[in-house]
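A single protein chain has been omitted from the complex, and every remaining protein chain is retained in its original position.
For chain A:
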């Protein structure tokens, strides 16, 4: 082994000397194969999509909080999407909620979150020079880019984007004559998703291969930071579930464009029967939710991984129950594939099957509770440093509890009959999946911004951003639970026509105002992000006194990450406040043999072995 290492070093140094040329603008910023640049591309595209998705929610919140509000002044932007009276067009409203869901779930929280942090952190934290295949990685981003272009263009066509809900259930989505959104907009939606799936698969294959094959010496699976574990499992889930969405989408494409009857049967339009016979719309739901539920964890796990890292670092304490954390993530991964039918309790599912799925769903509460418990016990009696990243991580844990609890209600097939497709569901998944993952994304940005751009973000603005967002999110989504229990169905354009629902107009108005304030707070973040990129305080080598490997790389690492040899790893990443140690952290690349004062008994043994290895290593190099 030692000889190969020596050869590698020689190789790198050689490169450093002779090939230190400047890359062209295109190969550095556009068609880059550097995982760090690709991560930033994902991040910026994700932020762009985030802005669009959030602005869409503002528009439909206007309609929900202030039904019939006159938006005539927005006619230059919205044009024909306003009715004669200046109100939002009902079909446009449906398109808005559909696109908001699609954009947020897929483009922001899947590509934006996983794409950014898996790409950025996997090679840096496991000690690799780049992804297993930089080219495939670049391809992954550009497929995502094409997908984004197609999806974006669908917003600007005359018949509007897809409008059948982000789940695009047939027959609504399959029949162009059903609503405007099922015409060209739906076709573009499907095309965009096909590109998106290719992108996710290319990315996921790369992440898994990199984690398994390219870890530096000493980086065993039980020394991996929990971030890497979460990205790894996320990629595994994506690899197993997205092909199923591909199959579902393919059959939908055939139904829409070629006249097959996979999902269509016995449909009458204007008194005339369609030729389609023998299809089953429930089949689509099964296929869709086989992806759809794991997708929830694709969105969730990276956020949880980021939180583990940030909470341990900023509590200055080892993460509580490292192995239990891995175990619970593995449990969530496995369980995520066997619970999909809890989205279909009211679809005429066999009640016995329903109780099986209910049982499996409720089991997920166990690993989730283990994780929450571990976060809280890590924080417990820690020397907590309240950076914006810490605050967002703690906020995330709060959403995990409050949103997770309602998941237990919804997982019950009996209670779900009442709550299905009401605002209760909307409140539940916006807390536990939407806000939680957004908080993970924001925490990650605040925490790794110094590594990404070599500068610090402003902490004060970060604190203001946090408190406004955190309180705002609860003000938006807590009242929605009541609205939901009262039976308000989701995706409705207006309720004022129904006496039963007109009682909650004030609550809806309150929610809308809270939403506007929360959205406004995000501009503080945007300003902070882009301003700090150029004018922020210069970042030190290790701003958070963190243990993981990325902070040993140069402050602004070049392609290849480390100049010279890749650091070796001698310990797990959570040696914070170790009794006896000089500092309150010992980075992963510090050998046990140099820290005899803080080693535990079994580590003393390892330290001895280390010394033996190094002396053997020295001998072979001499000879």
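The rule is short, and it goes like this: a residue touches a chain if its C-beta (ideal position, glycine included) is under 8 Å from a C-beta of that chain, and two chains touch if they have at least 3 such contacts; residues count from 1.
We take it that contacts and distances are computed from a predicted model.
Engineer: UniProt name of the unshown chain, from "ABC transporter ATP-binding protein", "Cytochrome c oxidase subunit 3", "Thiolase family protein" or "Xanthine dehydrogenase family protein subunit M"?
Structural biologist: The correct option from "ABC transporter ATP-binding protein", "Cytochrome c oxidase subunit 3", "Thiolase family protein" or "Xanthine dehydrogenase family protein subunit M" is "Cytochrome c oxidase subunit 3", the UniProt name of the unshown chain.
Engineer: For the chain left out of this view, which of A:44, A:172, A:250 or A:326 touches it?
Structural biologist: A:250
Engineer: Among A:88, A:138 or A:287, which one touches the chain that has been omitted from the display?
Structural biologist: Answer from the full complex: A:287 touches the omitted chain.
Engineer: Which listed residue, A:152, A:201 or A:441, touches the chain dropped from view?
Structural biologist: A:201
Engineer: One chain isn't shown here. Among A:159, A:260 or A:412, which residue touches it?
Structural biologist: In the full complex, the listed residue that touches the missing chain is A:260.
Engineer: Could you pull out which residues of chain A are in touch with the chain that's been left out?
Structural biologist: Touching the chain left out of view, chain A contributes residues 1, 4, 8, 11-12, 15-16, 19-23, 28, 34, 128-130, 132-134, 136, 201, 204-206, 208-210, 212-217, 239-244, 246-248, 250-251, 254, 258-262, 277-280, 283, 286-287, 290, 554, 556, 558-560, 563.
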